[in-house]
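With one protein chain withheld, the remaining protein chains of the complex are depicted in position.
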Amino acid sequence: MSVIEIKNLTKYYGKARGVIDVSIDVEQGEIFGFIGPNGAGKSTTIRTLLGLIYPTSGSAKIFGKSCTTNPEVRQEVGYLPSEVFYYDGMRVIDLLRYSASFYRKDCTKRINELAEIMDLDLKRRIDDLSFGNKKKVGIVQGLIHGPKLIILDEPTTGLDPLMQQTFFDLIASENKKGATVFLSSHILREVQKMCERVALIKDGRIIKLERMSALQENNFKRIKVEGLSDLDKTIFDMPGVSKLENGGKTASFLYRGDINNVIRKLAQTEVSNLSIDEPDLEEVFMHYYSKDG
Amino acid sequence: MNIVLRELKANARALVIWSVCMFLCVISGMYKFTAYTSATATGPSINDLLKTMPTSIKALFGFASFDMATMSGYLALLFIYVELVAAIHAALLGAGIIAKEESDKTTEYLMVKPVSRTAIITSKLVAALLNVIVINVVTLVSFLVVVPLYSKGGNASGEILTMILSMFIVQLIFLSLGTVLAAYMRNPKASGSVATGILVTAYFVARITDMSDKLRFLNLISPFKYFDLGRIVAGHGLNLGIVLLSLALVAAFTALTYIFYQKRDLNI
Partner (left out) sequence: MNMYLHELKSLRKSTIIWVCAMIAIALMYLSLYPAIYRDGAHFKDMLAGYPASIRAILGVTVDSVTSLLGFYAMILAFVVLCGGIQAMNLGMSILSKETRERTADFLLVKPVSRAAVVTAKILAALTMFLITDLIYYAVASAIAFMVRQSSYSGGLFFMINFTLLFIQFIFFAIGAVVSVFFDRLRSVLPVSLGTVFGCYIIGALIAAGKDDWARFISPFRYFDYSYIVQNSRYETPYLITGAVIVVVSIVTCYFVYVRKDIHAVS
């Protein structure tokens, strides 16, 4: 059974678009990436999933149940919002205890462990914490009950690189223990490093849902050519070529399609150097978002 | 200038609502005038009797010290409530206009602009002052339009003008009280509550001192009692000394607002 099951989800805020016809399935134990630029509908999807907002049509289910009709499924969900705000006048430990009181387990031990890992002072007042430290409170708060599903919305904003690493190690270890992770982000490195599958969302619609490996390997090659003399522009005039940068003797472009076609074309000219690489996700991403815009 | 316009715009909707409330307050109050006059004007013997009544008993009856049968006496009674509404508006406006950058988390946005804190406060105070003036004009016009509809002869315009003038000064006091609290308090969000707390206390004090002459000294802490309505009703106008003292109080609060805000560690 899928842990997350989003079917034909559509959400309009009055007339403004939230998301349109989004369908995603996340399997048990995987780390699923959800990427898209600001305003594409990532938060709308997550908030519908958590039952904070209601779908206009379609459904969003966790463990086969909707959060709005079965709030108890949230027992097994941990959520870290992109911006964290907590109650005035509470200490970190008060908030964590309050948070723990919603779950049927004893979380005391886990609170101390997590605070240790994230280097968080439990005695401090939350109001006095910096943004990054508040974010840490959010991380600990989302994980104290050992959730089976962890939903992360832009989790690393405000964390320093060292803390980001600690955080991703922590998520990875939770994943090893069996937790499913749903990671929403616009930072591609994060997603590339962590995720097995990824959905790309743009203007409220899912434009691609694929295995990370497939996305990187099969579709695109980053090709760089150096010629002995200036390269003839017309050679690159073929289907599958995009992001062409042609500067005299050198050219670089993304290619999608049968690699043999390129090689045959390139064979017609004198080449001094040629490299064919896997493009990083960023290039794929830019491709999706800049084209068909 | 841009800040003044921004503040005026931000407060425009509230101002309209308060103005409508003011107008409704005046018109609905006047609607009852006929009922009051007929109830109290039952003959000279009762009026004589009322004069002999101890102030405390009169206060219990709700007559205070005005002759309710006359228009200006009734206006004085109505005016107490009108003034209360205007004062609440002023106190909330004063506290809100200073505190809102911090409560809306726009402090960083505004403070990195090339303007001094003094200039920001000045702009906000100008905007608040304009709001208060609008409320005053609306109230004044409401009275001047509505009262003649009920008044049988007799022109109360002079008294109305004096009352509104005293209300304006009371508003200035509460406005500056609101701003100084918002500039001083560590948690500016609470300044509105504290300002209204003080205001409600002042109102209760004003009602209590109606009851006993011995408590008159308490009037010092209630701006609602700075201007003697009895004196206004009798056509004696405002006491210049008290006007000057009140304005001095406003000036002091305003100066403190500048000083506190200048020294303030802004919450982000």
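Labels A and B are assigned to the chains in the order they are written; within every chain, residues are numbered from 1.
Here is the rule we go by: a contact is a pair of C-beta atoms (placed from the backbone, for glycine too) under 8 Å apart; a residue touches a chain by one contact, two chains touch by 3 or more.
What you see is a predicted model, and the numbers here were worked out from it, not measured in a lab.
A.B. asks: Report, in label order, the displayed chains that the undisplayed chain touches.
C.D. replies: In the entire complex, chains touched by the missing one are A, B.
A.B. asks: Touching the absent chain in the whole complex: find that residue among B:73, B:94, B:192 or B:223.
C.D. replies: B:192
A.B. asks: With respect to the chain omitted from the figure, which of B:211, B:243 or B:256 is a touching residue?
C.D. replies: B:211
A.B. asks: With the full complex in mind, choose from B:14, B:161 or B:256 the residue touching the hidden chain.
C.D. replies: Of the candidates B:14, B:161 or B:256, B:14 is in touch with the missing chain.
A.B. asks: For the chain that got dropped from the picture, name the residues of chain B it touches.
C.D. replies: Contact residues on chain B toward the absent chain are 14, 17, 21, 25, 28-29, 31-32, 35, 45-46, 49, 52-54, 56-57, 60-61, 78, 81, 84-85, 88, 92, 96, 100, 103-104, 189, 192-193, 196-197, 200-201, 204, 207-208, 211-212, 214-215.
A.B. asks: Could you list which residues of chain A touch the chain missing from the display?
C.D. replies: Spelled out for chain A, the touching residues are 13, 43-44, 47, 50-54, 71-75, 77, 79, 81-88, 98-99, 101-103, 141.
The rule is short, and it goes like this: only the chains that are shown with their structure count from here on.
A.B. asks: Taking the mean of the C-alpha atoms as each chain's centre, how many Å separate chain A from chain B?
C.D. replies: 56
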